[in-house]
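Every protein chain but one is kept in place in this view of the complex.
We just call them A and B in the order they show up, numbering each chain from 1.
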Amino acid sequence: MNVKPSLFAAAVAAVLASVPAAAHHSFASEFDANRPVEVVGVVKEMRFSNPHSWIYITVKTESGEVQDWAFEGAAPNALLRRGFNRDSLPPGTEIRIRGFQARDRTNRAAGTQVTLTKDGSRLFVGSTGVGTPGDPTVEGGAAEQ
Amino acid sequence: MRRQHSLAAALASCVLLAACGPAGDSTTTASGDAAQAASGARPARVNGHPNLNGVWQALNTAYWNLEGGAAHAFPEQWRLGALFAAPAGQSVVEGGTIPYLPEALEQRDKNRAAWPANDPETKCYRAGIPRSTYMPYPFQIVQGDGDMMFVYEYATSNRTVRMANHLDPKEVLVDQWLGWSNGRWEGDTLVVDVFGQIRDTWLDRAGNHHNGMTVEERYTPMTENHIWYEATITDPRTFARPWKIAMPLYRRMEPNAEIFEYKCVEFAEPLLYGELLKEPIK
Partner (left out) sequence: MQSSKRVLVRGGLWVAGIAVGVSAAAQVPIVVATTPAEDTAAAVVDPNWKAPRTSWGHPSLEGVYSTDDMRSVPRDRPEEIETREKLTPEEFAKRAQDDANERDRVLNTSSYSSNSVGSRTFGWTSQVIDPPNGRIPPLSAEGEARRRPNDRGSYGAGPFDTFEDFHLYDRCITRGILGSAFAVVYGNGMRIAQSPDSVVISYEMLADSRIIPLVPRPHAQDSIKQYLGNSRGYWDGDTLVVETKNFNGRTSIGGNGIGVRHSDQLVLTERLRRVDPNMIEYRATVDDPLTYTAPWTVRMMWTTQPGYEIFEYSCHEANRAVAGGLGGERNYEERVREAQAKGLPIPERLASQPNLSPLPTDEAAFININREEHERQ
């Protein structure tokens, strides 16, 4: 069923007006929209958990240092519906991942787009409905990064 | 939907339940059961099975250490004096000790050395199965005709035991702190298969742990007010072979017994977040 984007927006606004659009906690209290980050690393583990899933990656920097990073993803229900399962990002998978760094400047970020090195396929891991910049489920938000 | 017991099984089960009178008879009518429920009496059977409904609690030291041992203090907790030391207790492990693989034993020792800060219980994390059963808090079994629920006072944790529409363990997509539970009756024993449990749960306060175990629990009524609880733990990554724990569970006999809230997240917050406060708690 093809519906014009403007109708989508109106429909979304009408539905959302009657229901709190807020998910567990807000993006902005924990992450910084002014710190978009990206990194290439190797998946150590993907953890399905509530309220958010986590992707733990090992990163090699240009100076040869090894850093551990954790990228937050959506809750399992949302990821599973997007086609994720436990085998989607097995340990050892090399990925490029983008996100927004934590406000406390630790090695954590709110993940958005994941690109697999081996075949270029993309997975969106981001949480929606928490105020992430460019939330693709809200009008004006981009589906791609 | 009543199960047809053989005469021998019916006699055996009613002796076990000390209810060999009309009330314990599996031919009680639905209206009879309803009348009993209305009068406050507890029917001996629910939908043909032993009635496990009630508030239950273990009364041993398993929550300190499944393998038991002598009474001992924790030197860093000296300010709590005699309030906080582990009492002596017997092992609830069949054979006495847990058959660890060497590497896993090292991990247990590391867990012990870093206790209590690293114990999931300290942080008010869910205790998993079987630890939830023998925590020093009561739990309630809610058993009707369909899926059963176990509600644990500790951290208001709860789980559903599916009596129908069993999950295939291979289909589990997300591990859970209390795992996933398929239940069935073997005679008068409730058998629960627990799988898909998150690897971070511990088995007690002594650092006993696992790396992805499956558990087979057995709840067998001993008397109307006692259940014999067994749990067999299988985890080839951690233990050399499956091993078993067993203990009685006691019904809380107060006429107004009920479980309350032990929503302990707020008790753990100073520990978890204390250093990050504007006025740090150190």
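Observations on the structure shown:
Convention: a contact is a pair of C-beta atoms (placed from the backbone, for glycine too) under 8 Å apart; a residue touches a chain by one contact, two chains touch by 3 or more.
This structure is a prediction, so every number in the text was calculated from the model and none was measured.
Here is the thing to keep in mind: the chain we left out touches A, B in the whole complex. Contact with the omitted chain, checked across B:L105, B:V142 or B:V191, is made by B:V142. Of the options B:A62, B:M135 or B:L178, the residue whose C-beta touches the omitted chain is B:L178.
Between the chain not shown and the residues A:V37, A:I55 or A:I95, the one that touches is A:V37. Residues of subunit B in touch with the missing chain: 1-2, 30-31, 33-34, 36-37, 40, 42-43, 46-48, 51, 53, 120, 123-126, 140, 142-149, 151, 156-160, 168, 170-171, 173-174, 176-178, 198, 200, 255-256, 258-261, 263, 265-266, 269, 272-273, 276-279.
By the touch criterion stated above, the residues of subunit A touching the omitted chain are 1, 3, 7-8, 11-12, 14-15, 17-40, 47, 49-52, 54, 59-63, 65, 67, 69, 72, 74-78, 80-85, 87-88, 98, 101-106, 108, 120-124, 126-131, 133-138, 140-145.
Operating definition for what follows: only the chains that are shown with their structure count from here on.
A straight line joining the Cα centres of subunit A and subunit B is 37 Å long. The part of subunit B that touches subunit A in the complex is made up of residues 173-175. Those residues of subunit A that touch subunit B in the complex are listed here as 48, 76, 80, 85-86.
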